[in-house]
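The other protein chains are all here in position, but one chain of the complex has been omitted.
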Amino acid sequence: MASISTRKKKILNDPVYGFITIPSDFIFDLIEHPWFQRLRRICQLGLSSMVYSGAIHTRFQHTLGAMHLMAKSIDVLRSKGVAIADDEAEGLICAILLHDIGHGPFSHTLEHSLVTGIHHEDVSDILMHKLNIEFNGRLQLAIDIFNDVYPRRFLHQLVSSQLDMDRMDYLRRDTFFTGVSEGHIGSERIIKMLAVQDDRLVVEAKGIYSIEKFIIARRLMYWQVYLHKTVLAAEFMLMQALRRAVFLTQQGHELFASPALSVFLKGNYNREDFIARTDLIEAFAALDDFDVLGAIKVWQQYPDTVLQKLCLGLVNRRLFKIVLQSEPIGAAIKKQKEEELLGLQGIDKDNLSYFLLEGSVDNRAYHIGEDKIGILYKDGTVRDLPEAADLIDFKAISREIKKYYLAFYH
Amino acid sequence: MASISTRKKKILNDPVYGFITIPSDFIFDLIEHPWFQRLRRICQLGLSSMVYSGAIHTRFQHTLGAMHLMAKSIDVLRSKGVAIADDEAEGLICAILLHDIGHGPFSHTLEHSLVTGIHHEDVSDILMHKLNIEFNGRLQLAIDIFNDVYPRRFLHQLVSSQLDMDRMDYLRRDTFFTGVSEGHIGSERIIKMLAVQDDRLVVEAKGIYSIEKFIIARRLMYWQVYLHKTVLAAEFMLMQALRRAVFLTQQGHELFASPALSVFLKGNYNREDFIARTDLIEAFAALDDFDVLGAIKVWQQYPDTVLQKLCLGLVNRRLFKIVLQSEPIGAAIKKQKEEELLGLQGIDKDNLSYFLLEGSVDNRAYHIGEDKIGILYKDGTVRDLPEAADLIDFKAISREIKKYYLAFYH
Amino acid sequence: MASISTRKKKILNDPVYGFITIPSDFIFDLIEHPWFQRLRRICQLGLSSMVYSGAIHTRFQHTLGAMHLMAKSIDVLRSKGVAIADDEAEGLICAILLHDIGHGPFSHTLEHSLVTGIHHEDVSDILMHKLNIEFNGRLQLAIDIFNDVYPRRFLHQLVSSQLDMDRMDYLRRDTFFTGVSEGHIGSERIIKMLAVQDDRLVVEAKGIYSIEKFIIARRLMYWQVYLHKTVLAAEFMLMQALRRAVFLTQQGHELFASPALSVFLKGNYNREDFIARTDLIEAFAALDDFDVLGAIKVWQQYPDTVLQKLCLGLVNRRLFKIVLQSEPIGAAIKKQKEEELLGLQGIDKDNLSYFLLEGSVDNRAYHIGEDKIGILYKDGTVRDLPEAADLIDFKAISREIKKYYLAFYH
Partner (left out) sequence: MASISTRKKKILNDPVYGFITIPSDFIFDLIEHPWFQRLRRICQLGLSSMVYSGAIHTRFQHTLGAMHLMAKSIDVLRSKGVAIADDEAEGLICAILLHDIGHGPFSHTLEHSLVTGIHHEDVSDILMHKLNIEFNGRLQLAIDIFNDVYPRRFLHQLVSSQLDMDRMDYLRRDTFFTGVSEGHIGSERIIKMLAVQDDRLVVEAKGIYSIEKFIIARRLMYWQVYLHKTVLAAEFMLMQALRRAVFLTQQGHELFASPALSVFLKGNYNREDFIARTDLIEAFAALDDFDVLGAIKVWQQYPDTVLQKLCLGLVNRRLFKIVLQSEPIGAAIKKQKEEELLGLQGIDKDNLSYFLLEGSVDNRAYHIGEDKIGILYKDGTVRDLPEAADLIDFKAISREIKKYYLAFYH
């Protein structure tokens, strides 16, 4: 009976798309799961709100947005005669909902400081399997699609590829909340142009300009938002604060920390530990922005100069300065900064590495050679994007851009 | 020299208005103050994101938005020949920036649970005076405008009245982030129509429909967002959790808490205490959403049935159910719910009040009789809105709407 | 075969909704019909662009927008278990597409000057029947729905009622193109809340605030746009220019006119004439803004003082002045204006009526008593909006607002 089966059919307000419909009771239950609700407490863009104060949207919102676009894509493909069975459709919805389930707070930062023994992909893998058991195997098809072992491979491409619903949502959403209009993409138009040819997700030729724009927008967002120098500075600072907290804890200090955070301050664990010990995965699944930033706030007062300096800087937005440039950092400037820092109270050779960081970041807008975007012409032929594009020179655009940084306390 | 005086003239991206300009170094320094930066960590709408997942915008964003509108209003009024001296303009900017400085996290909830001895207005007052000393008296004019003791009274009305920049921003911003288009107002148009007549802030007659729309929008937002039944349920649940935590602490329990939160779990303080003890105001000014929700998360495991039930519900979004109606709650239904609750494990007569709440909420869209909105006609006459409006019956609209609720654990 | 049956399945860009899909070949052919394409050349808001320069959107765009919303509504209702057969769905789409087919350019103005013998509803009726014959009877169901003789009456309500797709689109669209944000409605939300109970179109109770907002928005748009005093002035001026052109033509003057316009300058025809004479309906169906304004432009030079004055005013935006007020126009002011006008070169007692107009306009936001909007509660009961609304006093809002005008050349 309709009224029972849609008992939990909910409509959510979403500032980006207007409304998002939750398609079934089962999906509703999955979203209600504590591991999924945890994403409400994890900002999509980490510390980007230090620069773009509106960018505090969460992974929860993003994931629901990607689900919404997935439902639209399924409708579009079906209307073009692509057969997608109901269980495949549910698999797609679940797979995209779960794609970020393994992310911790400030994900990349944590992987370089607090939880270095395991990648978020592995955590995802473990959590998905546990959820699958909890939901009596109903997530198996989603997991197969996610891991690209399901025979119909275009389904995986909807979840993870250069045209996946993850990107379609995050570019739209990040643009919306940062207010950086340069990143705006016509995700609705691209989705209307999706098609499947020879089990491959492709885009109809008349959508080619939208795709070219999408590639450019992604590149611009990388440098204007995701790798913005001040955002990098904040992340580096957080990374060092957590590294120091781990160091101090393992030296015997008793730092303020939630129980979940405490687990990871005290020990480092690898993939096998996470598989073997239920308490570890549960501790991880309890971590969110509140544990991390809540501790950083308290550590401002902790009697360790290094930790205190870093936490005071983070909380009060006196962030590292950063040089970000196309050429490698010269030895002279590095030397000069070292000397300046060593002249500051509380900084010495032993702890200098917390205050001076060197490295590089890079991004490529379009990956030639792997996972090509196919453009479908009216005669049924498919050409790869770099050959098909007539406005953008994709050889130029797919060139990796690498920048070198020197970040330092001041 | 221009380049020095505007050294810190910053342009911020804002998703609502596009760009916000920080007008001077002094204002920049004020915004950089830790007490102001704290507003980055306080959600404007508290727990509304339980219903509207996009509504996680902060008091920081709102306050900068209100500053932006204030700058626009000053421009508009000056262009109409209203003299506003530079120090008055700075006073207006500072006054609107500081208007929310005394708010704690989940402000109204906390005032009914954790910090019951003092109102946020009093905290504002104390913080403003301390800031004024810190900034060598430069905030005095702002404080005078804020407290309505400055002779030119229309300046105060820009900061606090039925047409103030606070409302102009929060309706726009709350609408934007919730996605509830019903609340959308033409704040830009209203500001263009502002004028001053006989030291009173008025609106030109051709803007009257915008004002009528603004009043209606505010009323709709109250019931659709601010007093949404699920939002109320979440707030009541948080209120009871904090009340329980205070009770347990004062019974000798040692609950997990940040140092700042700990201060208020241990004792209740009144206005005089806050004035006399610097440590209290500093503890208050350190409190934000991270202290409160960070603790709630940990308390899910605390071995007290009451606290545990409430915190588990809040974190995992199993909120109180709530009946919200125009008529008072009948005794029968209350009796019935009491009996149901007493049948649950861990609930008894002594702790029932944590799980069953009764009361009323109300709002009025337009307050007749106090602080009237004046409409300015071309012949120079001013009529009060209720008489001037020709579309909306303001006697009807200004009628208070009161709803009665019964909220209960289930 | 899918590729054949969707040969003409087109996606159109629409600035309001993003994309509009044309659902089938048949609908595509209907839209391609010259009588429908003619709507591309008829502005939705007539002379409103004299005040709102962006408001030059056409009846063509509006009608496609209403079709788009109709398709959404059908989807929503079907997803709630309301059975709508495929031919009924096509009937709904056709009915809404055809709802404006009988409108001429500057519709209401023409009915008071050039084509006074027949209403646009009658023209619609005649055109629909001719189209039905041309399309071999496939429009019969649409016509039955349109005329409310189809048994399932909620279908008619989707086409024509206080909640119809016509209004849902025009409020959104007129708001978009005028830039008058006061009229913005959440049409998407309202549509999501539509339901059918006892063969009646109703709105789920949780959408009640959206409905209240919709009613208010419509009222505001009436007075801010549709009955804006300068728009009225322009329309009155056009009405008099056409009235004068008819008068002159029937006196034997040879005025510049397209063949279609010429037909109506030379004679006035009633409903029976239109039914009997194919040439009349074809002339009418050839009329658009280009015939009318193209002639007005040329008539600026015609050697008749009355026609010249009126056309010069219209083209160069020196419009009638207008007094618009809640009280009837006083005899004194009318007398005074008469005297002023009679003092102008070329104006005398005989032609004064072209330069001085008196009358009244009115609107009601919600019509109590006829075609009530029903609100559906969770328990299955339906209450009419005036009783259900708790924020707006609908007795006040449904009161007719009438304004009196005196418009005059100057």
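Each chain carries a letter (A, B and C) given by its place in the written order, and its residues are counted from 1.
We adopt the following convention: a contact is a pair of C-beta atoms (placed from the backbone, for glycine too) under 8 Å apart; a residue touches a chain by one contact, two chains touch by 3 or more.
Everything numeric here is computed off the predicted structure, so don't read it as measured data.
Set against the missing chain, the residues C:146, C:177 or C:236 yield one that touches it, C:177. Shown as candidates are C:250, C:278 or C:301; the residue that touches the absent chain is C:301. Of the residues in subunit A, those that touch the hidden partner chain are 180-182, 184-186, 189, 209-210, 212-213, 216-217, 219-220, 223-224, 326, 365, 390-393, 396-397, 399, 401. By the touch criterion stated above, the residues of subunit B touching the omitted chain are 2-3, 11, 18-19, 80-81, 188-189, 192. In the full complex, subunit C contacts the hidden chain through residues 12-16, 18-19, 32, 34, 37, 40-41, 49, 52-54, 56-58, 60-61, 64, 176-180, 256, 258-259, 286, 288-291, 293-294, 297-298, 301, 315-317.
Criterion: only the chains that are shown with their structure count from here on.
Centroid distances from subunit B, each centroid being the mean of CA atoms, peak for C. Measuring from the average of all protein CA coordinates, the nearest chain centre is that of B. Centre-to-centre separation of subunit A and subunit C, using mean CA positions: 49 Å. Counting partners per residue, subunit C has 189 as the residues that reach two or more other chains.
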